[in-house]
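Got a structure for you, questions after.
Shown here: the complex without one of its protein chains, the others still in place.
Naming follows writing order (A, B and C), and every chain is counted from residue 1.
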Amino acid sequence: MDFGFKLSPSSAVNLDTVDRRRYDRLVQLVPDACTCIGCGSCSATCTSASWTGMSVRKVLLGLQRGRDAEVDNMLSGCMLCGKCTMVCPRGINTRQLILTLCRLDKNGEVVR
Amino acid sequence: MIYQGKQKIWADYQKEIPDDHWFYVRSCIRQNFFPASEKYFLKICRDLLGRDIYESEHHTTCAGIAYHCDTIPQETAMTVVARQFALMTEAGYDNLVTSCITSFGNYTEILETWREFPELEAKIREHLWKACRREFNKPKYVAHASDLVYKLRGEIAERAKYHLVSRATGEPLRIVEHIGCHYSKMFPHKGVGGAEYPCVLSGMAESWGGQIIDYPERRHCCGFGFRQYFVQANRGYSVSNTHKKFESMEPFHPDAIITNCPGCPYFLDRWQYVIAEQTGKTYGRNGYGIPVLTYEELAGLVLGVDPWDLGLQVHQVAVEPLLDKIGIPYDPARKYLGMNEKEIMKPGLPSVLKCC
Amino acid sequence: MVNRQPVIAVIGAGIAGLEAARQLAALGYKPVLIEKSGTTGGHVAQWNRLFPDMTPAADVIEPLRAQTAGIKTLLGTEISAINRLKDEYNIVLSDGSSLLCQAVLFATGFRLFDASKKEEYGYGIYDHVITNRDLERWFNTREDRRIQQPKAVGFVHCVGSRDLKAGNTQCSKVCCITAIKQAIEMKEEFPDAEVYCFYMDLRLFGKKYEDFYIKAQRDHGIHFIRGRVSEVGEAIDGRVVVKAEDTLSGRPVKVTLDLLVLMAGILCNPDALRYARDTGVAVDDDGFLKSRDNLAAITESSRPGIFFAGACTGAKTVPETLAEARSAALAIHQYFSNRA
Partner (left out) sequence: MRERFASGFDPFVIPFLIGMIFVLGYCLVAMIRVVCQLPKTDRKRFLLSLITPKYIWMNIRDIFLNCLIHVKLWKRNKVLGYMHSSIAFGWFMIIVLGHLEVMLFVPQRIHFFYYPIFFNYFVAETEQTLQGALLMFLMDFFLLLILSGIVLAIIKRFASRIVGMRRTTRLSALDQVGLYSLWAIFPLRLLAESFTAHISGGSFLTIPANWVFRQFLGNDLNALPTWWAYSIALCIFMCVLPFTRYMHIPAEMLLIPMRNAGIKIRHPRKGFALLEVYSCPACGVCIDACPMSVRKANLRDCTVYLNRQLRRGNERRIAEISDKCLLCGKCSAVCQVGVQGPELRVAQRERRKFALSPSYADFDVRPMAEAVAGSGGVLYFAGCMTQLTPSILRATASLLDKAGVPWKMMDPDGGLCCGRPLMMAGRSEQARELIAKNVEIIRSSGCDTLLLSCPICYRVFKEEYPLEGIRVVHHSAFFQELIAAGKLPVQREEGLRLVWHDPCELGRGCGIYEQPRAALAAAGELVEARKHHAESICCGGSLGSLSLSFEQRRPMTQNALENLTAADPGQIVTGCPLCLTTFVREADRPVRDIAEILDEHCR
C-alpha cells in the first residue's frame, strides 16, 4: 500500500555493526593512521578538495563510520601531491595511507 | 538493572498531588482517539473512589498543538490558558488536572514562564480582561490525570478484579511504559520520578501486578512530533521514529504498552499497522501487534470494566491476546456494538497485521 | 629568633595535607593533621596507578606517610565548627575536644561528582556503568561484579565537569588524562576489547600527556569519539547502549558496551565550604575556595592565618598539589616570621 511516505533510513552510525575491516587493515599497514586528531589541516590544504571535498581526516573518520561510498569518492580525486603530508601535525604519512587504502578491497584485503 | 538505584532517583522526584477537589480539563484529541478513557477516568475517580472532579463545558483547547506547530505566538497560548484558569477560579477550584500531556506541559511551561517573568503574567491578565472580562487565580497545583491515577493506584489495586499477570503461568505481564515527551522532559521536577526514569506509569503497572521493562529507546519520542505528522511529506520521519522504538523493544517481547499522552498511544498503535504494511514485520506474538493502552484503559481493565465499554475495539492492534493472557472475559460478538447495542461497522482487515 | 611553637591545624590528610605537614614539621612547627576518614592519603591512596608514568599510587603515598609518622594526626575526626578568635582559631572536634591553633591550612581536597546525578547515564541503575573511582578500586581489589571480561568498554569524559546542568562549569583537568590512562589499562587488561573514549575536548596540558594520548591511539587502538554521550540505555542482555553524536562526522553514533566508565569530575569538598563560612573565607565564582590572588598567592586566603593547599582552590594534579603544599608551608612560615 502506498501511504505517500516511507520509513526513512537512520542517519545514526551503529558502531556495533559498522564494517571496519578496511580501517583495521589500514591501521595494521600504516599504524600512524590512528594518530589522527581530526585537526583538519589536511582538508584545508588539499589540492583536490575543491572538486571532491577530499580530506584525509574525513576519509579516516568515514572508514570508521562505514561511509564507504563517501570515502571512495574522496579518494578517487586524490592527486597524491603530498601537501597533506607536509602539514600534518602528527606526521602521518598521508600519501602512504592513501595509496595503501587504494589497494584494499571492501573486505580489507590487499588486492593482488 | 539495579532497582534500588531507580527508587533512589524516584525519591528525589516526588511531587505533591492533592488528594481531592480537581478542576479537570479534557484533551482535544483523546476524545476522538480513545473516547472512553476520559469517561472512565472521571467514573473511576468520582464513582469508585469518591473524589471531587469538576469539569466545565466552557473550556477550550489549551492551544498547545497550535503553539507546538508554530502557528500561534506563545502569548496567544498564554491567554487561552489564562481563560481556563479563569474557568477554574470561577468554579472555585485551586487544583488543575489535565487529560492531555501537551496541555500539562503547556500549563507548566506558562506558569514557569510567569514565575520568571511576572510582567508577562500581568500582560496576559490584561489581555484576558480585554478579551473576555475574566480574571483568574493561578492554580495551586497542576497535575496530569496520570499523576492522579498514580496517586490513587493503591486504592485501585485494592479494588482490582484482575491483576497484570499471566493467568496461565502467574508470571507478571511485561509492560512497556511510554511517557509523553511534554510530561517531564521540560521540567523534570514536575513529573513523578523525573525525566529519565519517570515512575508515573511504571508505578501503576507495578502496583497492579505487572513488570516494567526498560529498553534502550525507552526515552525516545513516539514519533508524533506535531509538525512531523501533520505534514504528509514528513510522515516518513514520524513513522521511522516509532519503528526505532519497536525495533528496540522487540527483544523484550512486551505484552502491552501503557501510555499517558494523547498522541503516543495513537501513533504507537496505528503505526504498527503502517510498519507491518511497509516492512511486513509485526512485533507481537503470532503476527499480532503489541496492544497499546492508555492508563485509564488499563485501570478500567484491572477494575473489571468490560473491554468494549472501555473502547478497546477502536484500537488498531487487537487487544484480545492480552485479555486472554490476563483472563479477562469478553464477548467477541459485542466487539463492534456501540453504546446503544447497534453495529458500529467492522473495519476492513489489514493484509499483514493480524487483528482477529 | 622566631617563635616556632605555634600550632597549625592541617585539615585533611590527603597528599596536600601530608606534604604540607611534613614541610611544616621540617621548618620546626607543630602541625596537627585532622582527618575525617580513618586513614591518611586521601583520594590518591584509593588510586592504583598514576599518569603519565604509571607510577603506583603507593609510591607517592607511602613515603609521605612514613615521613609524617611523627606528626600528631587525628584520624576519624570531624570538625564540628571553627571559631575565629583574635589571631587564633578554635577548632571544635567531633570527639568534643577542641584545638586552639594559630594558623589553619585547608587541605580539604575535592569531592568526586556524584555520577548518579547525571541520570541519563544510569550510574547506580544499569548493571555495567561505573565511575573512574570504581575502576581504580577494581584495579586494586579485582572485585566488582559489574566488570566481567568486557569486549567493549566506553569512557565518558566530563561527567559533572563543564556542565552547567550538573552544577559545575569548571574543567576538572585530570579526567582527560585519567580516562586515557584507564583506557590503556583496560586495553592491556582485555586486549581484545574495543575501547571508546567520548570526549568534548581533550585537554592534555601536562608533561608527557600528549605522548600518552598518541600511545593510546597508536599502540592501543583506542577510539576517540568527539561528542558527549547523550543517553545510555540497557539492552536485554544487560549491556549498555550508548548514544552520542560523533561531532566530527556530524552524525549520531550508537554503540553497545559491556562496561561504561564515567569520568566523574572534581568539585570542592562541601566540608571546606562549611569551614570557609565559619572562618569568613570567601568562595570563588568557580565554587572553590577563593585565594587572596589567583596568580601570585594561590595558597593564601584573604584571612590572616588561613591557608590553602591542593584541590580546595580548584582541580589539581598530584605534582601541582605537592608543589602547592610546599608553597603553603612556606607561606605559613612567612606569616609567623612576619608576626614575630
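What we mean here is this: a contact is a pair of C-beta atoms (placed from the backbone, for glycine too) under 8 Å apart; a residue touches a chain by one contact, two chains touch by 3 or more.
If you're wondering where the values come from, they're calculated on a predicted model, not measured in any experiment.
Shown chains touched by the hidden one, complex as a whole: A. Not every partner is drawn; the one left out touches chain A at residues 32, 45, 47-48, 50-51, 72, 75-83, 86-87, 91, 93, 95-96, 99, 101-106, 111-112.
What we mean here is this: only the chains that are shown with their structure count from here on.
Chain contact topology: the protein chains form a complete graph, every chain touching every other one. More inter-chain C-beta contacts link the pair A-C than the other of A-B and A-C. Among the other chains, the CA centroid farthest from that of chain A is the one of B. Once the centre of each chain is set as its mean CA position, chain A and chain B turn out to be 47 Å apart.
Rounded to whole angstrom, the centroid-to-centroid distance between chain A and chain C, based on C-alpha atoms, equals 39 Å. Across the complex, chain A is touched by residues 196, 202, 214, 217-218, 221, 223, 226, 243, 246, 248-249, 251-256 of chain C. Taken in their complex, chain B has these residues touching chain A: 232-237, 239-240, 243-244, 274-275, 277-279, 351. Interface residues of chain B facing chain C in the complex, by the touch rule stated above, are 1-2, 5-6, 8-9, 194-197, 214-219, 248, 251-252.
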